[in-house]
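The complex appears here minus one protein chain, its other protein chains still in place.
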């Protein structure tokens, strides 16, 4: 089963977390990114994520594999939403299990940082003023 | 409502997480400590946490307040189990919401580190060989 | 020599091009020149150094030559998470 997935509908984090837990786990770190009601000082009404699916899945899987190789963790999973999202909806989830917390935190942080910088997913925000636009950060 | 709590029975993390979410949240970091089946090379069959309740609650609350003051976060909660726990049970949970992930991770890490080093809770482990003992780390 | 390629457009590139993909014959010697030609045609704002390029679902190099039958994607700066 892939450790990185794109989801075009809301997904359940409890069952993802349950997949990571076994008797060797001492520390479990997770991160969730939620759709905020503002960005760069502008009021956001909602957004859409678009992906280049084949490459996003391959690059996301590569990132999770890197984390498993770099850090002393037991397992890790990441899911990223695509499609239309409302304020407050879950956009991305990362979960990491490890014997100890240092490695769990480090791997969790690595995965979200790399996903945000490398995986071909783009955010399209709709603003209160009625305009909208793609985010292509410098 | 207190932001640090002791729980003498299993507790639900989903409702704790729900308390932290609002439209301003962009990043949510959480950490969970689970009872492992081994510690320092010995096979563990179960454990018990004992606390000095009044001081543990006061010190835990102080730690969460420190995290809210030190880091640019929106809110934070922490719950620690006491009493008898089986392998795989949740021992401690920390959740932090923030506009951005840097602060969410930093505050989450701060809280679990300080709770482990300062809150008067003691772990009593039962080993496969039949003996048991209190952990008083150097 | 020309080869037939399919180019995928994402995010602002798709909005500007007005389509998600197109197939055409190109004589561009490498992927950099191919992008520059498309940029001139459609008026893409993003310069080459802010994009990455992928071929058949894997990241590629700008000086790779377009291969016949390949699927080429120009990847604008990403903003997931």
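Think of it as A, B and C in the order they're written, each chain with its own count starting at 1.
The rule we apply is simple: a contact is a pair of C-beta atoms (placed from the backbone, for glycine too) under 8 Å apart; a residue touches a chain by one contact, two chains touch by 3 or more.
What you are looking at is a predicted structure, and each value in this text was computed from that prediction instead of being measured.
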item	value
Interface partners of the hidden chain - shown chains only, full complex considered	B
Residue of B:3, B:17, B:80 or B:109 touching the missing chain in the full complex	B:80
Positions on subunit B contacted by the hidden chain, ascending	33, 49-52, 54-56, 58-59, 80, 91-92, 112, 115-124, 133-138
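As a convention for this text, only the chains that are shown with their structure count from here on.
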item	value
Shortest contact path, subunit B to subunit C, counted in steps	2
Subunit B and subunit C: spacing of chain centres that average the CA atoms, whole Å	49
Between subunit B and subunit A, distance of the C-alpha-averaged centres to the nearest whole Å	24
Inter-centroid spacing, subunit C versus subunit A (mean Cα positions, whole Å)	26
Set of subunit A residues in contact with two or more other chains	33, 112
Sequence positions of subunit C contacting 2 or more other chains	none
